[in-house]
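For this view, one protein chain was removed and the others were kept in their places.
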Amino acid sequence: MTDILNLATANLISPIILSFALGLFAALARSDLTIPEAVAKGMSIYLLFAIGFKGGVSIAAHGIDATLISALLAGIVLSFSLPFIAFALLRLITRLNATDAAAVAAHYGSISIVTFVAGTSVLEGAGIMAEGYLVAVAAAMEAPAILSALWLVAHGGGEGGMKPGLLREILLNGSIVLLVGAFLIGGVTGQDGFDKIAAFIDSPFQGVLCLFLLDMGLVAGRGLRQAKGVVTLNMVAFGITMPLIGSVIGLALGLLIGLSQGGIVLLMILAASASYIAVPAAMRVALPQANPAVYLTLSLGVTFPFNLTLGIPIYMALAATAAGGA
Amino acid sequence: MTDILNLATANLISPIILSFALGLFAALARSDLTIPEAVAKGMSIYLLFAIGFKGGVSIAAHGIDATLISALLAGIVLSFSLPFIAFALLRLITRLNATDAAAVAAHYGSISIVTFVAGTSVLEGAGIMAEGYLVAVAAAMEAPAILSALWLVAHGGGEGGMKPGLLREILLNGSIVLLVGAFLIGGVTGQDGFDKIAAFIDSPFQGVLCLFLLDMGLVAGRGLRQAKGVVTLNMVAFGITMPLIGSVIGLALGLLIGLSQGGIVLLMILAASASYIAVPAAMRVALPQANPAVYLTLSLGVTFPFNLTLGIPIYMALAATAAGGA
Amino acid sequence: MTDILNLATANLISPIILSFALGLFAALARSDLTIPEAVAKGMSIYLLFAIGFKGGVSIAAHGIDATLISALLAGIVLSFSLPFIAFALLRLITRLNATDAAAVAAHYGSISIVTFVAGTSVLEGAGIMAEGYLVAVAAAMEAPAILSALWLVAHGGGEGGMKPGLLREILLNGSIVLLVGAFLIGGVTGQDGFDKIAAFIDSPFQGVLCLFLLDMGLVAGRGLRQAKGVVTLNMVAFGITMPLIGSVIGLALGLLIGLSQGGIVLLMILAASASYIAVPAAMRVALPQANPAVYLTLSLGVTFPFNLTLGIPIYMALAATAAGGA
Amino acid sequence: MEMHDAKRVSIVIEAPLEGRLTDALDEAGVTGYTIMPVTGGSGRSGKWTRDGQVGRSGMVNVICLIRPERLDGLLEAAFAVVEPHIGVVSVTDAQVLRAERF
Amino acid sequence: MEMHDAKRVSIVIEAPLEGRLTDALDEAGVTGYTIMPVTGGSGRSGKWTRDGQVGRSGMVNVICLIRPERLDGLLEAAFAVVEPHIGVVSVTDAQVLRAERF
Partner (left out) sequence: MEMHDAKRVSIVIEAPLEGRLTDALDEAGVTGYTIMPVTGGSGRSGKWTRDGQVGRSGMVNVICLIRPERLDGLLEAAFAVVEPHIGVVSVTDAQVLRAERF
């Protein structure tokens, strides 16, 4: 318990969390601080490339572990199944209609790569190793949840559905292509390749992450200011409960397939985190009736900060206990 | 004297000054070299974040010195009072009307953070330490001068004045929020936080500053090309005299409150420098009749290069003599 | 022969080539991965500044070699004369009209700075030194080819020609000004200046180059998708033959003026590479009837990847043989 | 200068639908359009801004100049894409030079 | 397609005033607007460009589609903000689909 608290405190006063808080404050106080769209996009490309590349390099170093396939499968199963749980929970405790609930559910089956990255750095800070290929698992989890949500809507009598071209669009989504591509490049070029570009993708990584989280705080804060009246207390409760549920399922699967303690934490984070980039765009195409204010606020305004501040330390503590390491 | 000359020469052939000169040349020669707005904004966000953070870290390391409060007060007093001197001088030696003179005056009470940053690196190069909290003083000096200018207009019978919401806008201006926020983050996370992101905010800092000054040279050069006929020789004389006056007042205050020699230099630089980001935007809202070509040309086209090239070495020499260190 | 193969293979699995391939794949697969225009421009400014600066620093260190002037002259001669060869070859083996052929020819007389940069890093990786002033030669080669192309059109009875202001525009083109300016700054500030900003312009250089090549892959791939039906097999043959011809002429000139082995390789690369930034913009002004799809596809879609993958190793092997170093 | 009557159609549509809209225009035989960026806006679904956004969010403005007689075909094609979504379609009378291009 | 008459109001205004203008529009009951970027321009106060600018400088273009009968209210609200400043207000006749949205 003191462990969680210590971790949580150390986590809370890290530059990345405080940068997020600064952005949140600036937006809520209506400061005109903004980060240009092109700069935000540039940073996200940098982060995806760096995290993918590093994952690939670690595979090149440690070889492909027997659990790789099972981890990928576990991720896909999580992404497909979590939306059903999220949907049921939302219908139970909120008044969202089927379409809105399905759209929210899609976000929680999918993942937030920045939460994953933040988890990676907390683990690194604590000296805990994790399987490099979890980056590939992250990529594999981006899309399946969208299909589940569309199925839920179709079978719940709602409108909307699989538009032609949507599946290709989802699977060839820029962030998936970049993450997987960088992962493969890292895997092919290995430590040699890494050494050439480490001064770019590794050393400044934490600092770029700070500015990126500043931006996410700004965007989240602006969203929260708009969301008054749309998001109820019960929805907020969902935004905190759902990641906990997801993480426990992730924990179980991680233990089952024999991931390392660090790997389990990352799988828990993937299960617990909610998308706010790829899935929202897909929802605008597939479920235009669903209200973006609801799913963006829950994902970016509630679950993201929860995971960043309290979630990650909790998942680490749970994994440590379960893996018998604490 | 040779000291000033040596310093000035060394200063003139530093990459940052030469980058500014390159930008100036390119714009005056009508090259199509441009830096995209988003990239320029991104660099300025980086610089503000880095300089604020480093200031905070230095506070965390050295503790809050007894002079912190008096330095903040000195800065606020400077920012409030310098516009009155500037206004009187402008009315004396130029033909600017009251509104234009007040608008220019506001710029000279406020500060230029890039000049401050350039001063910091010259000091670092010379191995002279300065109080980290002067970053906070810089932030405190951004806004008061605007109020003085509005007062001057109101009492000089000019039009314009405090629009509703303007005060909040000025105080929550993006650059103030970012500078103060990063300062606080640096203060809270201290050396530990710094170590995590030093490869981002510290190592590449000088290089980013070069490209940023290249951009400032481009913008200043474009402004100068537009300004023919608007800016007279007497105004240019003001743009060189005023920083000298400001710096001497800054010197006196710095000695009075007992800043270190480096700290005195930075306070002189703050007093001597003129805003070209926050104040121009505020003037467009509060004093729309004032001609932007006048205040932008003086601030960015005259005073900024003067401070960068000759001003900083002069202030260092003055401070060294006054502090008995030379 | 095994040497070329080894080099070519090592080259092919370097992060920069693989990043280009990733971009190409993403664009051909119609992924929505894009790099914002402002970020791409920012990276290109960074690369030009860094490569120019480093060239200048190397001059400051090694002094101006007797061959500097002859290398500059050789570059200018190459840039003026290669378009004539390219034009003749195009008229011989393709059905392009005189205007299109001249426009393409202009590109092959001019240079691609990224190919030059890639060559520099392959040389560095192989531990081969080259004259720093070749950066200045690169700058000198950007423009003359355009004049040759205009002469070809004027004397071939085609429309278009030297618009007023065009010459100034070409010579003060942003990339030339930045490259030459940074070269001069590097030369003036020397090793001292370099040490101050090496953490910005040197350490992360390879990494930025990766992302830039990712972007070039995206742009090239998009161009190739558009180019179906416009570009024939014979044109593609030109896009591969012409760099080989250029490189051999570059080799001869390099031997003639006594460049080092590395310097010869870089001169070959300059001769072999084709412009895709400065020349296309000039062609839109001077030869609007020429079809951009033709020259952009050949330059960026055929010759650039050829040089990057096979060309550079071939030129290195040729130079090694000719210089007697292999 | 000789001018020719035309219609200027402006479609403000969500960015993730841009490709679908331009595909529909291509299919409807529209010969040209220009895409302009939008940085923010406000409507029944609230205010938004592009600042700091990472994903494909926000809206874009697609502008078509078209011969008057082809307006209906264009509107039908566009409407099929826009209909279930937020977004605004407006038409203005215009005149164009070089009508052979349209 | 059924079209409805509307007015298209375009306001080019200095960027630091954007928030004041949109607040005024909101107060005047304007139901929607679209903000488009402007990269440069020229007028009585000279030429300008957004390139390399760091502060909130330059101008933005705010576009409103509105029912004809509401035009005067909008113009008054807009004019109160624009009046002491540089900037341009123009109105064009337009037609819109989905008039219920306006």
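In this document, chain identifiers A, B, C, D and E correspond to the written order of the chains, with residue numbering beginning at 1 in each.
The definition used in the following text is that a contact is a pair of C-beta atoms (placed from the backbone, for glycine too) under 8 Å apart; a residue touches a chain by one contact, two chains touch by 3 or more.
Bear in mind the structure is a predicted one, so any value in this text is a computation, not a measurement.
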Requested in this report: Would you mind listing the shown chains in contact with the chain that isn't displayed?
Outcome: C, D, E
Query - Per the touch definition above, residue among C:Ile4, C:Ala50, C:Leu134 or C:Ala278 touching the missing chain - result: C:Ala278
Query - Selected from E:Gly29, E:Gly43 or E:Pro68 as touching the chain missing from the view - result: E:Gly43
Report summary line: Only one of E:Met59, E:Val81 or E:Leu97 touches the unshown chain, namely E:Met59
Report task. State which residues belonging to subunit E touch the missing partner chain. Result -> 12, 36-44, 49, 59, 61, 72, 75-76, 79, 82, 88-93
Report task. Provide the residue numbers of subunit C that touch the chain removed from this figure. Result -> 34-37, 40-41, 44, 159-160, 163, 165, 215, 218-219, 222, 226, 276-278, 280-282, 284-285, 288-289, 291-293
Report task. Mind listing the subunit D residues that contact the chain we can't see here? Result -> 1, 3, 6, 8, 22, 26, 31-37, 60, 65, 92-98, 101
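Keep in mind that, in the parts below, only the chains that are shown with their structure count from here on.
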Query raised in the report: Of all chains present, which has the mean Cα position farthest from that of subunit C?
Result: E
Query raised in the report: Same or different: do the copies subunit D and subunit E touch each other through matching residue numbers, with over half of them shared?
Result: different
Report summary line: For copies subunit B and subunit C, the superposing rotation on Cα atoms, rounded to the nearest 5 degrees, equals 120
Query raised in the report: Whole-Å distance, subunit D centre to subunit E centre, using C-alpha means?
Result: 19
Report summary line: The distance between the C-alpha centres of subunit A and subunit C, rounded to whole Å, is 41
Query - Centroid spacing, where centroids are CA-atom means, of subunit C and subunit E in whole angstrom - result: 45
Report summary line: subunit A touches at least 2 other chains through residues 32, 34-39, 41-42, 203-204
Report task. At least two other chains touched by the same residue of subunit E: list those residues. Result -> 56
Query raised in the report: Pairs of chains that touch, anyone?
Result: A-B, A-C, A-D, B-C, B-E, D-E
